[in-house]
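A single protein chain has been removed from this complex, and every other one stays in its place.
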Amino acid sequence: MYTPADRMRLARAYVPFQIFSQRLSPMEGLLKGTIFPELYFPYRRQHK
Amino acid sequence: MDRERLALLKELMALEFTALEFNLYLDTHPTDQRALMEFNAILPQLKAVKQKYQERYGPLTAEEPSSYPWQWINEPWPWEICYE
Partner (left out) sequence: MWIYEKKLQYPAKVGRANVKMAKYLITQYGGPDGELAASMRYLTQRYHMPTPQAKGILTDIGTEELAHLEIIATLVYKLMDRASVEEIKAADLGAYYADHDKGLYYVNGEGVPWTAAYIQSKGDPVADLHEDMAAEEKARATYDWLINLSDDPDLNDTLKFLREREIVHFQRFGETLQIVQEYLDAKKYF
């Protein structure tokens, strides 16, 4: 399921597969919007 | 909504959310045994909290036996609850 770089072909999009290792507690996961720390990318408000 | 009920509702949300996260992960990783074990381990906790909530505060789905009169329609509905 994981495609190494040398097997990637042109004109195709790739998203790396997530490999599960650990999870947050249920309540922390709910409040963050994911139980997977490696998928947590919070928004930093930009001042414009 | 009183503190105790709100706390139990949030606990239920957290467990159900954890189950959903594993559900989506397993959809694309059906052979990840560790994730599968964690998913299976969450379910009894989720069921227990669900049962406790329903015993105290009424049905979460219309597939529950009801005392008289029909409990399913009781307010508050989810959008009417103050989640503070």
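Labels A and B are assigned to the chains in the order they are written; within every chain, residues are numbered from 1.
Please note the rule applied: a contact is a pair of C-beta atoms (placed from the backbone, for glycine too) under 8 Å apart; a residue touches a chain by one contact, two chains touch by 3 or more.
Note that the coordinates shown come from a computational prediction; the quantities given were computed from them, not determined experimentally.
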Where the unshown chain meets chain B, residue by residue: 6, 9-10, 12-13, 16-17, 20-21, 23-25, 27-30, 59-63, 72, 77-79, 81, 83-84
Contact footprint on chain A, counting only the chain that is left out: 1, 3, 12-15, 17-18, 30-34, 36, 39-43, 45-46, 48
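Keep in mind that, in the parts below, only the chains that are shown with their structure count from here on.
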Centre-of-Cα separation between chain B and chain A, whole angstrom: 25
Interfacial residue positions of chain A with respect to chain B in the complex: 1, 17-18, 20, 23, 25-27, 29-30, 34-36
Chain A-touching residues of chain B, taken from the complex the two chains share: 10-11, 13-15, 17-18, 21-22, 25, 28-29, 32, 34-35, 38, 42
